[in-house]
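Here the structure is laid out as structure tokens; the discussion comes afterwards.
Left out: one protein chain. Kept in place: all the others.
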Amino acid sequence: MTDVRSPQAGNGAAAPGVAEEPADVAGETIAGVADETETPRPGGFGAVAWARWAWRQLTSMRIALVLLFLLALGSVPGSLLPQQGIDPAGVQQYFTAHPALAPFLNALGLFNVFAAPWFAAIYLLLFVSLAGCVLPRSFRLARTARARPPQAPRHLSRLPNSVRYETAMTTEEASAAAAAFLTRRHFRLSQGEGWLSAEKGYRREAGNLLFHVALMGVLVSIGLGGLFGYKADRLLVEGTSFADTVTDLDAYHPGHLVSPNDLAPFSLTLDKFSASYVASGPDRNQPESFNAHVSYTAQPGDAARTYDIQVNHPLNVDAVKVYLLGHGYAPVFRVTDGQGKVVYDQATPFLPADQSTYLSEGVVKAPDAKPQQLGFAGVFLPTAVDVSGQLESAFPAPYLPAVSMIPYVGNLGLNNGVPQSVYQLNTTGMHRLATPVQVLTPGQSMKLPGGAGTLTFTGYRQWVSLQVTYDPGQVPALISGIAALAGLVLSFLVRRRRIFVRTYRGDSGRTVVDVAGLARSDVGGGFEAEFGELAAGLKSVHDHDSSPRSEETE
Amino acid sequence: MAVAGVLGVAACGGQIAANTPASNGNNFVSGNGTSSYFKAGSRLAAPAVSGSTLSGARLSLSSYRGKVVVINFWGSWCAPCRSEAPTLAVLSEQYQSKGVRFVGVDIRDSPASARAFVQNFGISYPSLNDPADEIALAFRHTVPPAAIPSTLVIDRNGQIAGRVIGQTSYSSLGNILAKVTAGG
Partner (left out) sequence: MSDNLGLAQLSDHLLIVAVVVYSLAMLAYAGDFAYGRRVKAAGAAGKAARPVPELAGVGASGGAATPGTPEGPEQPTAAVPPAATADSAPGDAGRLGPLIRGAIALTYLGLAAHVAGVITRGLAVHRVPWGDMYEFITALTCVTVIFFVALMMRYRAWHLGVFVMGAVVVALGLAQTIIYTPAGPLVPALKSYWLAIHVAAMTLSVGIFFVAAVLGVVYLFAERYSRRAAAGLSPANHGIMRRLPSAVELDRLTYRTVVFGFPIWTFGIIAGAIWADQAWGRYWGWDPVETWAFITWVIYACFLHARATAGWRGRRAAYIQLIAFGCLLFNVLVVQTFLTGLHSYAGLG
């Protein structure tokens, strides 16, 4: 890549087996940035001097390398350990599995690496380092973008790529011919008495800076999203609707500057969900397609519109996107309590425990049942079959739906105000009723012993899990990413090089032409070939009017 | 993570399927009981609220003009709502004579469970059935309910005077009601 920080070729000792960078004999730098091999000493012992030294260190290439490496290293535990933001259940499992190690790792912030302060410190330092180097160079580029190349050095023969030959033209003609030739090749020229300087490839620096500025743009975009964006989850059963307010969401993760007033006011109804699965062959039971048919209004009072949300095909409402993440079954139960009152009558989402057969688990809680609270825990099987006495689900589509629930009475623990998982039953305050295990098909009921009540399985519906995302940094991030790519390609393709030509009267009376070339940071090599080509071209231009007695000298 | 004050789960997160959202299984956003009181000069007007109650009758907020209205967003499945229900029942009867009316808004509930809840806790005030959460949406420009349960207090002029996010207590809601009924 290009050297953002040290435009001068390093002149440290070259290790064997490595090409030496051509030293910048012309003796100037693009920017006044200090050379890689020496750090200027602080001018004194004052705080300002130290601050200046620290700043120079921070914006040096070496520190950038170290910070980059630390950033990568810091990401490693974030990928190997379960992370709080993505897999909180996994984090808890890790704690139970490694009771001694886990608190120590937690103290280091390794279960939430990407939100940890030390990780933020690394990329913020990198950002500052980047900004501190790129921005001044951008300004410098803007100022010098129209600058002409410097005067040609006196002794062109000292440059690593140089050629000398004679021509029958006069010095003026030779200079003019060289100028015309190089101009045709899109070089920018400056001329003087007997010398000519040509430079090309200014876009490389522009591409380089564009890439680094775009990287900063990506960081800023991510910050935008973190401040003003939000993400929310909702599990929605067929036939029900929800509105994008905090009270109607299952989980809500707002950015730091987001308040509940800022949520887009759309409402969405799940009309129907359909899924198809592979029926035969080696991929049997694998899902083929999902389709959530919804109707929505962007604002209350709008006409309802319909849409099919599928995987890879989210709904876009006012820059808020609604994604289909998953689905499952919600069997419909009716619970009658001991006093004959219907205390529960709704579809209950069950979670799939087996991804290939969609055997699902869930609970029913009837906390207002009298005389005692009722709870049920069990399974729903979309295609229930009896396999040697064991009840199993054979296929994820609901061809033979059935449930099997275990009844409990007692205290569900809901009245104490502590939120509970709606998928789990806390049986510490309950006891199980002694009834044989029953399998219910739609329409069948289970009578509880002792007149405690009845559970009826009336049918089933499906549910989808939706994710609502608003990220204002999304489009800026994309634009920055594309700009970074463009800058990268530009900086790799374009090479900055200078050609010098001196013409003077030689000892033999003929005009001698010295041609030399210099490539800035020719890290990839290949300049020799280009120089050879250019020099040959120049020579043929100068030979064009000269006698065939021109000769090469070594 | 902005879900403030989740007081812990009685049981572990449970088996959440691989492609359902990684939630703690509570399936609602709960609050921590903070209450806010808005001074008389800086209150926002409450939006129009109407709907049908659990018993099927029509009810609208405009019929309470001149009275202080307490709007409580609840669900029978929600543990903090169940915990605060006795408090609300007591406060509603206590402040009835001072011109305060309580109205509930029942969210994400089935009528059967909701009616059982009301009967169980002896709630005498009506509750609007709002399965699509349209009423909360109506408050989005003003003082939205930001958790379940949430309680809003509307003054006699139809302006929003206070809000409690999360389970309310006798003292926090009582304080607001005392100030509002005193004309504050």
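Read from first to last, the chains carry the letters A and B; within each, the first residue is number 1.
Please note the rule applied: a residue touches a chain if its C-beta (ideal position, glycine included) is under 8 Å from a C-beta of that chain, and two chains touch if they have at least 3 such contacts.
Predicted, not measured: the structure shown is a model, and the values here were computed from it.
Taking every chain of the complex into account, the omitted one touches A. Residue in contact with the omitted chain (choice from A:V48, A:L65 or A:A304): A:L65.
Set against the missing chain, the residues A:S79, A:T96 or A:Q390 yield one that touches it, A:S79. Contact with the undisplayed chain is limited, among A:A251, A:A477, A:A519 or A:V541, to A:A477.
Counting the whole complex, the residues of chain A in touch with the unshown chain are 1-3, 6, 10-12, 14-20, 36-37, 61-62, 64-65, 68-69, 71-72, 75-76, 78-80, 83, 85-87, 113-114, 157-165, 222, 231, 278, 281-283, 286-290, 310-314, 321, 323, 325, 467, 469, 471, 474, 477-478, 481-482, 484-485, 488-489, 492, 521, 523-526, 528-529, 531-532, 535-536, 539, 552-554.
In this section, only the chains that are shown with their structure count from here on.
For this pair, chain A with chain B, the centres built from the Cα atoms lie 40 Å apart.
Those residues of chain A that touch chain B in the shared complex are 84-89, 92, 233, 235, 240-254, 260-261, 263, 265, 267, 269, 300, 325-326, 328, 334, 337, 341-346, 351-353, 355, 361, 365-370, 413-426, 465, 467. The part of chain B that touches chain A in the complex is made up of residues 1-3, 6-30, 73, 76-80, 82-84, 107-108, 110-113, 116-117, 119-120, 131-134, 136-138, 140-141, 144-148, 150, 167.
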